[in-house]
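So that we are looking at the same thing, I have put the structure below in structure tokens.
Complex shown without one protein chain; remaining protein chains in place.
Here is chain A:
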Amino acid sequence: MQATSHTGYAGHHDHDSHGHPTGWKRWVTTTNHKDIGSMYLWFSFVMFLVGGAMSLIIRAELFTPGLQYVSPEFYNQMLTLHALIMVFGAIMPAFVGFANWMIPMMIGASDMAFARMNNWSFWLLPPAAILLTASIFVPGGAAGTGWTLYPPLSIQMGMGMDMAIFAVHILGMSSIMGSINIVTTILNMRTPGMTLMKMPLFCWTWLVTAFLLIASMPILAGAVTMLLTDRHFGTSFFSAAGGGDPVLFQHIFWFFGHPEVYIIALPAFGVVSHVIPAFSRKPLFGYVSMVYAIAAIGLISFFVWAHHMYVTGIPLTGQLYFMYATMLIAVPTGVKVFNWVTTMWRGSLTFETPMLFALGFLVLFTIGGLTGLVLAMTAVDIQLQDTYYVVAHFHYVMVAGALFSAYAGLYFWLPKWTGHMYNETLGKWHFWLSMIFFNIAFFPQHFLGLAGMPRRIPDYAQQFADFNVISGIGAFGFGFSQLLVLVVVFQAVKGGARAASRPWDGAHGLEWTVPSPAPYHTFEDPPHFDQAEAHG
């Protein structure tokens, strides 16, 4: 694949620039990292709207106590698909989209290392998405187990469960191929002079993330394959009736599941590490400690899995180990938060939309990290396990963490992608509406959880009613505010003020040395790496 596109590069150049397919064929056959990056981003946005609509069904049902709109079975399917689609369909592809667009431009490479495989990684996603969403309409409905797919329930469900399992298989293959591509690109294709310790932090976060994906996605694939054979081929890995143990599934799932949390969080850290220095007009504080913190987080994430399983009857020594190991992750994460804050210290700050989203990320992600520490304590977690406190915690790190960071990156690089400045007023409206409604939606859920409201239940006791109304108003407000970003992107694609090649005066990096919009082919010759563009 590489051989054909690269060996005869000089000869192929003309063909590529003038003769590449147009119309739908361009998008199906493209091997261009920018095209593929855009497709990843559009795909993730569509999935974000689908998953968001499902969350609004959940919040509508929870608006008042009792059963109003949907049956408990359908409610369970909605919360399962909402989670699977948001995690695997929206957030992960969004950051892979950023990786495709930005990594080659940041390291001065002409494209990803395996351009044809890159195309394949993307086009595996739509079939998986169709499998997941279409499973709602099969007899028995979609998987209703929650995204964790715990047996014995997942062994008993209908064919919707099988469709979810195959979707997970396909998504896993796509992630693994994408990751192999990213690692190879970063390690082998940096422009001369860009050593690993001069590499932009977004590349560092993706390098570690890609290794996490390569090591953990096969674990998930193995777990769901064992589920599949338990369901159809008479094995008893997890089925207690045949001598298996459902708790084994939880161990395997969370051995994948906890690194998955950082697979989502690390690229978000990377984006923010670009945005905050640019709008503080200062280099990132503590670059080297940032790199070590990323690596430490990635490594420790494989050794804390059972903090999701305190109530499964693991022995006291196990509980103590997992409690302290989990708290240990707060140290490198704290280093990162400290460095971001210190980067802003005495900087010439301006507050354009990317910076606002990065600051929103910083504040809300820290709150989510703090509630994570609360949940890490075994004694507390036994009380809070499977309550809304957990729901509030992971939405603070997933939505306010990953999504806000993705928006920061979107507004930051949109001028480079489209060649036009976006509408700053609309961008600021988008930020403030998101910020306010997000907190209205999710902050009360802490109180609900502390008061004992269980998660994954369509009905609840009367005393939880008021906070659920507030949370519902916030969720609908947040959901509809997200349509603003669609308007902003369409406007920027169609026109607007022309963006300079470096639209943000404080931004550094090779991606700002090429014109805006970035030409279809960039850095066909490895560029000269000016130290002024170096990070760190």
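The definition used in the following text is that a contact is a pair of C-beta atoms (placed from the backbone, for glycine too) under 8 Å apart; a residue touches a chain by one contact, two chains touch by 3 or more; residues count from 1.
Criterion: contacts and distances are computed from a predicted model.
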| item | value |
| --- | --- |
| "Alkylhydroperoxidase family enzyme, contains CxxC motif", "Branched-chain amino acid ABC transporter permease", "Cytochrome c oxidase assembly protein CtaG" or "NADH-quinone oxidoreductase subunit J" - which is the UniProt name of the missing chain | "Cytochrome c oxidase assembly protein CtaG" |
| Among A:136, A:247 or A:487, the residue in touch with the chain that has been omitted | A:247 |
| Residue, one of A:70, A:138, A:159 or A:180, that touches the chain absent here | A:180 |
| Given A:208, A:221, A:453 or A:488, the one touching the chain that is not displayed | A:221 |
| In chain A, positions touching the absent partner | 2-3, 6-10, 13, 113-114, 176, 179-180, 183-184, 187-189, 211, 214-219, 221-223, 226, 237, 244-245, 247-248, 251-252, 313-315, 524-525 |
